[in-house]
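A protein chain is absent from this complex, but the other protein chains hold their places.
The letters A, B and C name the chains in turn, as written, and every chain counts its residues from 1.
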């Protein structure tokens, strides 16, 4: 995977290999979320190119964008859960839209909910969940469809340190199975404990790649 | 300030003095947000009493609740910014509703925005802000009206450690001027560095009060 | 005062943001109010016309061949004292013959060749419009028939009664239509206001959580509804005036003889103002309906 973009404020050239696990860090407003949004093609760069899996994101047609997005698991910084649907419905939303058989949807949903420790909240609505529980639902949704690429924006901001580490281990397991993982986070302590490649941004500038 | 409530799962008796600075901590889903919501009378306890400033929250009339809420500054875990209004409008919303003169609104707004380091984003809309910037706007809004009581639910979950400490110092300054402050957070590191009274909840049970 | 200024600025902002939907609500409201106005206009014109026609209802007293002046005076007294008569005209037999000849030119020569005028003299009676349909008219006719010197009384109200029933049916149908349209307008406005409410749900929730007074929360929505209704009414009124000005002369020309220019008049000021006020009221109700959910 190859990324080269001018965005938010400055320009940046960054290459992430297939199957990598990369942390994206930097102070508030550095441009982490912007980079992740560009990678989901939620925004299009005003200049520069983003190339994912050999394909330029800015040159994709609307239907190619749809196909591409289905292969990406995204954890939004503000969760973006559907307030009128239960946890189960939120999680099975993508498989359902993709027309997967109900039995498969159900099996996968139980599996990811167990991963994030929320099997007992299956029928709750998002507003009945605590902030951390909502965040874990968002993580579960991102993982249900065996994505080729996981983009997680601050997926542990509302979780206590122990739970945060558990979620990170989850990402590590998925990464071990070949999925590329890109996680934006402020939690330096967490990065230290997971110990993976880290990219630091500041004011939209790449300041460190370790 | 005196609180005695049965909520979420278990019962709890807790007294917080006027002018105190208390951290509320505990794992995800412990009941921190629920306690804060009860204190804003967003929820009413199904059993038990909450007494704030000598007044029982459950016995307040609708207009008393309005008056009470105007004296409380609340930082919501999900920010709750008005998406169709600029940062300035979001922040001056309460003084405006209370009919304060425009000049006063303006002066106060500039002051709190400077405190959280966002004077330059005055005319941005929430969706144009990064997660951390939104969180700081939420903090600014809670502080603009010189509240007698500040309730902050995870006010630094989207901030990098340095900024988080700055916001905590802000709360400490306000507390020093006589405002009671109650902050729910997971960030043990932060609590350690601020060093204030800490209440730990777990499954709705008070497990520690240090 | 502050709440009022706030409500106005918020309502304006909200309407402008949703100009498409607002326009649609205004159009629906003005459509229904226009139809209402048109029905009122047609209704008042029709009743004015009907009154005139009723007044001209055939009430003729035919005199017997040898009616004496005394008998005629008695007949005139009966008519005058009944309180039902607005005017009466004596039609001598010669005048009746002249009228007949004009109406039936084919027969004129034949009748003229008769030794005597076969037509009787008569009184053409104009009833007082408001009493033309009163049952006492029937009693008057019966009384006159018994009187000396009267050969017959012709009082044909069938035609007028039919017209009256037609107008009554049209009025009922029109009122039903107006009721449906008013409901539709009210609900459309409520719908738009609800749309505004939905769009600002976050705002409302936050207003509640920071302790904003209820008037602050609901005011803009009620005002928005009222303004939408009022605008609709003003539009409807304008179109109505235009249609009236353009349509009056052709209608009078078309129905020459049946309808006089004076029959087609615009709505009285009070009714016109109620129409506009009604629009605002409809909108206000719509706004209240929608704002009810914001607590």
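Simple rule for what comes next: a contact is a pair of C-beta atoms (placed from the backbone, for glycine too) under 8 Å apart; a residue touches a chain by one contact, two chains touch by 3 or more.
Treat the numbers as computed from the prediction; the structure is a model and nothing was measured.
Put simply, the missing chain touches A, C once the whole complex is considered. Across the entire complex, the residue among A:93, A:110 or A:125 in touch with the chain not shown is A:93. The missing chain, though absent from the display, is touched by one residue of C:14, C:28 or C:82; that residue is C:28. From the options C:19, C:198 or C:265, the residue with contact to the unseen chain in the full assembly is C:198. In the complete complex, the residue from A:67, A:169 or A:197 that touches the missing chain is A:67. Considering the complete assembly, chain A touches the hidden chain via residues 40, 42, 62-63, 65-70, 74, 80, 82-85, 93-94, 96-97, 99. By the touch rule set out above, chain C reaches the unshown chain at residues 21, 24-25, 27-28, 31-32, 34-35, 62, 100, 106-107, 109-111, 113-114, 118-120, 152, 162, 165-166, 169, 177, 180-181, 183-184, 187-188, 190-192, 194-195, 198-199, 254-255.
One rule holds in what follows: only the chains that are shown with their structure count from here on.
The minimal number of chain-to-chain contact steps leading from chain A to chain B is 1. Chain centres computed from CA atoms place A at the largest separation from chain C.
Chain A and chain B, compared by their mean Cα positions, are separated by 29 Å.
Computed from the mean C-alpha positions, the centre of chain B lies at a distance of 64 Å from the centre of chain C.
Residues of chain C in contact with two or more other chains: none.
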